[in-house]
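Just one protein chain is left out here, and the rest sit where they should.
For reference, chains read A and B in written order, and residue numbers begin at 1 within each chain.
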Amino acid sequence: MERVPVLKIGDILLVSIQIDMEDQVALQLQEDLADRIVATGCHGVIIDISALDIVDSFVGRTLATIASISRVLDAETVVVGMRPAVAITLVELGLSLPGIRTALNVDLGMELLAAARAEAEGGAGHEDTDEPAVTAP
Amino acid sequence: MTGGAAERVAVATDQDVVRVRQLVRTVAVAVKLSLVDQTKLVTAASELARNTLVYGGGGTVEVTRVDNGRRSGIRIVFADKGPGIPDLDLALTDGYTTGGGLGLGLSGARRLVDEFDIETAVGEGTTISVTKWCR
Partner (left out) sequence: MALSSDRSGRFADLLKGHEDAIVASWTDAVAASLRGRLSQAELYRQASELQRGFQAAFDGGAQDLEDDAAAELRAQLSELSSTRARQGFTANETAVSVFTLKDAVLRVLDEGEGADAAVLREYVAFSSFVDRAGLFTFDSYTRAREELIADQAEQLLELSTPVVKLWEGVVAVPLVGTLDSARAQVVMERLLETLVETGSPYAIIDITGVPAVDTQVAQHILKTVVAARLMGADCIISGIRPQIAQTIVALGIEFGDIATKSSLADALRHVLRMTGDKVAQKPRREG
């Protein structure tokens, strides 16, 4: 079975999903990420789905679960790079990914994590990063 | 006018669901569905193929190119010999689930395609046929 690699960059875990995942692979990723968050003590997770040409309800649910598990482990998750056609389809499907933060690309995702972290640590962040969290409804 | 040759995939494992997605994608590109329509159809196929696997205990998926003389499109038939669906109306309601999912499989997939037909009998199985036409 293929595995999705999890990279550690500074305080962030970066996951770039490049394959059409079997359901088992998605569940394995969910497990791997939880392990890595605890092992590394990272406070942010970025999941890049720009290579995914579809997100169905199973993958959507897995992303939501990853976000919830990370939050319990004191890490914020941002899903980045969703394609327009995928977003349009999810809306039609009725999947709104509640509780998942999203950003257009990895850069904006990192900014979002930095802002969220600054906020979490008592508003010590710089004013310029005081951007409202862009979250899915 | 034409009904191209059907391609059939047996669905028995997770991996087969991936194969269904890839087959549908290939055919959707071949009949020149728009990118958004391709994405909608592949997503619907993924939902329904998973239903065939999880609720139907496996079955077959058949993908056919269709043409009604004015437009071309794709028809996909998902068939299983599983337990069937006792209350169809309920199963087609948003949020209804027996499998621990989000309950968007059937109702969601129906919104992603142009035509959606379902035949089911308790103890005999379920056959779902969906069609998407080029605009």
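FYI, contacts are C-beta pairs under 8 Å (C-beta built on N, C-alpha and C of every residue); 3 or more make two chains touch, one makes a residue touch a chain.
From a predicted model like this one, the values you see are computed outputs, not experimental measurements.
The residue from A:59, A:97 or A:113 that touches the chain not shown here is A:97. Residues touching the missing chain, restricted to subunit A, are 78-80, 82-85, 87-88, 90-92, 96-97, 101-105, 107-109, 112, 127-128, 130-132, 134-137 (touch as defined at the top).
Rule of thumb we're sticking to: only the chains that are shown with their structure count from here on.
Subunit A and subunit B have Cα centroids separated by 29 Å. The part of subunit B that touches subunit A in the complex is made up of residues 14-15, 17-18, 21-22, 25, 35-36, 38-40, 42-43, 46-47, 50, 94, 101-102, 104-105, 107-109, 111-112.
Residue ranges on subunit A touching subunit B, taken from their complex, read 20-24, 53-58, 60-61, 83-86, 88-89, 92-95.
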